[in-house]
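As you look at this complex, bear in mind that one protein chain is not there, while each of the others sits in place.
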Amino acid sequence: MDQVLTPEGELLRESPIRDDLIKRLYRAMVVARQYDHKSISLQRQGRLATYAPFEGQEGAQIGAAAALHPDDWMVATYRDGAAMWAHGFPMDLLFLGRTGDERGGAPPADVPCLPPSITVGGHMIHAVGLGWAARIRGERRVALTLFGDGATSEGDFHEAMNFAAVFATPTIFFCQNNGYAISLPVAEQTKSETIADKAVAYGMPGVRVDGNDLLAVYEHTLAAVNRARSGAGPTLIEAVTYRIGPHTTNDDPSRYRTDEEEIVARTKDPIVRVQRYLESKGEWTDAWEEEISQEAARIVDEAIAKAEAVPEPEVSHLFEGMFAEPTVQLAEQEQWAGA
Amino acid sequence: MDQVLTPEGELLRESPIRDDLIKRLYRAMVVARQYDHKSISLQRQGRLATYAPFEGQEGAQIGAAAALHPDDWMVATYRDGAAMWAHGFPMDLLFLGRTGDERGGAPPADVPCLPPSITVGGHMIHAVGLGWAARIRGERRVALTLFGDGATSEGDFHEAMNFAAVFATPTIFFCQNNGYAISLPVAEQTKSETIADKAVAYGMPGVRVDGNDLLAVYEHTLAAVNRARSGAGPTLIEAVTYRIGPHTTNDDPSRYRTDEEEIVARTKDPIVRVQRYLESKGEWTDAWEEEISQEAARIVDEAIAKAEAVPEPEVSHLFEGMFAEPTVQLAEQEQWAGA
Amino acid sequence: MTVLTLAQALTAAHATALAADDSVVVIGEDVARTGGVFRVTEGLLDEFGPTRVIDTPVAESGIVGAAFGMAVAGLRPIAEIQFMGFSTPAYDQVVNHVARIRNRSRHRFTAPMVIRIPYGGGFGAAEHHSESWEAIYAHTPGLKVVTPSTPADAKGLLLAAVADPDPVIFLEPIRLYRSVKEEVADGWTTVEIGKAAIRQEGSDVTLLSWGAMTKETRAAGERLAADGISSEVIDVRSLVPLDADTILDSVRKTGRAVVVHEAPRTAGFGAEVSALIAERCLYALLAPVRRVTGWDTVFPLKRGEPHYLPSIDRIVAAARSTLEEG
Partner (left out) sequence: MTVLTLAQALTAAHATALAADDSVVVIGEDVARTGGVFRVTEGLLDEFGPTRVIDTPVAESGIVGAAFGMAVAGLRPIAEIQFMGFSTPAYDQVVNHVARIRNRSRHRFTAPMVIRIPYGGGFGAAEHHSESWEAIYAHTPGLKVVTPSTPADAKGLLLAAVADPDPVIFLEPIRLYRSVKEEVADGWTTVEIGKAAIRQEGSDVTLLSWGAMTKETRAAGERLAADGISSEVIDVRSLVPLDADTILDSVRKTGRAVVVHEAPRTAGFGAEVSALIAERCLYALLAPVRRVTGWDTVFPLKRGEPHYLPSIDRIVAAARSTLEEG
């Protein structure tokens, strides 16, 4: 498992990443965590529907997103709000979606990020098709898909990996191995030594990185992105991380894991280690932390306000999304529904 | 790729297999090939529906089947008549099925062999469940499933391999890599170096053998069967062979491969090499060949006669297979159909 | 007798089946450790052990395909799909293998298994968690399709499904898991598959529904009764086989019918019920059959839900219209 920055914040080898970028990504992780924590409390207040926390996975998501160009495709899941926001998906739309509103699935025209996939496994092949299309159209865009360890058990993972390799599509398979598929630990999901090893079955390079190590994640994702962009084909990246929170706000992890395990996991926090690193280089101060956390709070609060300002959907909301032009049946049913 | 017997019939290393068994299996291959050739001519005469020839794959199928106990499960495909027959599936039922009659799918109670799978990929997981059940019930039966190279592209292959490995079911995945999925060559189906390599993704042993080498196939399948029976779990076997004939009697291979390729493939015939080997040991004579080929002709002809003696199905044939007890709707519909 | 919710009745049915028959196994995602998303299989792991209560990787086709193999080998698997929206990856196994092995092998091999699928909306869930696809299963020859709406039916139908020699798609109305409580018989108790239940006898109009919609339908019946309209309320319960006699006898008596379901309207199972009624008792019909259904749209997320699900008002209005017309 490749690591650049230890949990204690020391650099194991020279990183090509400049400190100003590291500071930018550190700030992004801080914003993401506030978004995550705020989402949980909003859900408790009944202002959001079920929420799937990503605490502990900020390094993986922010590091991966940072390796993309703005016009590269991102195809992510219900747990990837940090990555999606970092790729330009407006935070207010993430909140809006979580209130239970389809309007949260419509990013601006210049944000090539699909709405989060709720089904596990089905979305990876979409990133194959998106990248494939870019190549057919002569664009130099790549497509990165995020998914979890559990998704690698679905047949669709196999078909997506195989198509990507056979057709050498510019696709990056970014797996966040956060230890569990709801209650099932990775050791009971597969007998392969690592998830990265699965790339062998497709003649695809597979790399395993410390997913809580922002620098390692960024470095390897960038390499995979460049490889894809150059036409050399797909890469599987296994980012080893941990889901600090419950599977969703409905889940009770005590049914399947120990507090000790969570305590140990917390010592590997992806944000703390970057803070320590920056501090050691004199790039981190309490004042700056104060500044960015206040900024983060403002960003999150503004996004919530914007999301909650969206009026309740009308009856037409159900019908208008179905086709470019409503069918006779839908027009008729919309009338009945309105009556 | 492990090989014991060369195309010229010379033994590369000592084989544990006794000559009388080799003679028995040689005879089985001869019968199988006559069944195959006869099926093609019957199809041409309109006496069988579409047929999928297995010429060239007799070594793989007879060798694999020989490694099973009579009460082990076999789950095979439309191209595996040789293996099914060798495992006890009556030849007349194989013919009957090919005439287009569901009654061909009902082997005797003591033959644990499912009707051939027509869908590609879906049946492998059945061998996982069958083997799993045997273990739960405390039986020492194993389940062997035959499938082609093309089937490894389906998501169901992935889920079957993963379940078998995770739950250590007594399942043997026997892949006949015959070079093509209809028109698609293996090199365009996957970028993994070999199909056996795919076992790595499941932490499962994978072996690659010369599928035209009866002895190598038998040895490795027996090892996998013993391993499964001992509770050590599943194995993937890639038997490298070649489909000498068309995909089915509807197919025209000249659209996707050259005659040269077929000519070269014929030099690796699985039957000829065993004949040469036996001859070298003084175990093969023209007289014996004459004897077994006449016997084979008799077996095949009797099976055809038996199959063609089965009367045309009545209307009730459609309805009686649906449930243990017909539903009110089916009973009603059967009346209408009869009227 | 014990007072149980529908979810508790299902748990009891599982425990009863596992205790009564060694060949019964429970298999699915998170069914063992956590007792399932809805806790329906809670406690079974402790009581019956990991050999018979099995947590699987996330692979629906694998779950159904493996359970199918187990069933062919003589076990009686109860497979759980976490939500109906996730039943589609297993659809090929269900349609092409589970539903067909008996016919393909002329009874030589069979698949006595139950596939449990929580279904329906109304709880503000994420996408894919509120689907009602009963019609796509009911249209598949070789499957039985049942859905309970009371705790007693939940236990009785599940045990009947486990004992059934053929595969049964067992649809569990999520919205009713905890909303109803009633006395349920202890031990082994069954409800015959293929029989509808008349929840309320009446003479003016027949109201037909199944699953969660039985709740609004019964309420509509009460609302109509308050206005002196006598409705016969039928819980179809078993879509395949369908209890046509009970349905047709009722409509012959009332001359009017309203079919309610939350699945999309076009080619929903309500079309079969409506067609059946009009084809079999046209001359008894005093007014056109009305269908009150979900719309031909994707099931909406939480905020749109109120506009989607058939309401008591819509059912009442449809029933009234059949009286005004005829």
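Per-chain numbering from 1; labels A, B and C assigned in written order.
We take it that a residue touches a chain if its C-beta (ideal position, glycine included) is under 8 Å from a C-beta of that chain, and two chains touch if they have at least 3 such contacts.
What you see is a predicted model; the values in this text were computed from it and never measured.
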*If the full complex is used, which shown chains touch the chain that is missing here?*
A, B, C
_Chain not shown: contacting residue from A:Glu159, A:Asp269 or A:Glu334_ = A:Glu159
_Option touching the unshown chain, where A:Gly122, A:Pro234 or A:Pro270 are the choices_ = A:Gly122
*Looking beyond the chains shown, say which of C:His107, C:Lys253, C:Arg280 or C:Arg320 touches the absent one.*
C:Arg280
*Over the whole complex, note the residues of subunit B touching the chain we left out.*
49-50, 78, 97, 99-102, 118-122, 150-151, 153-156, 181-184, 188-190, 250-252, 255-256, 312-315, 317-319, 321-322, 327, 329-330, 333-334, 337
*List the subunit C residues touching the unshown chain?*
85, 88-89, 91-92, 95-96, 99-100, 103-104, 127-128, 133, 135-136, 138-142, 240, 242, 263-264, 266-272, 274-276, 278-280, 282, 285, 287-291, 295-298
*subunit A residues touching the omitted chain (full complex)*: 73, 102-103, 105-107, 109, 114-115, 119, 122-123, 125-134, 136-137, 143, 155-156, 159-160, 162-163, 166-167, 320-324, 327-329
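Note that only the chains that are shown with their structure count from here on.
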*Specify the chain most distant from subunit A by Cα centroid.*
B
*subunit A-subunit B separation of Cα centroids, rounded to whole Å*: 45
_Taking the mean of the C-alpha atoms as each chain's centre, how many Å separate subunit B from subunit C?_
40
*Junction residues of subunit A - those touching two or more other chains*: 153-156, 188-190
_Going by the contact rule already set, what residues in subunit C reach two or more other chains?_
56-57, 59, 61-62, 89
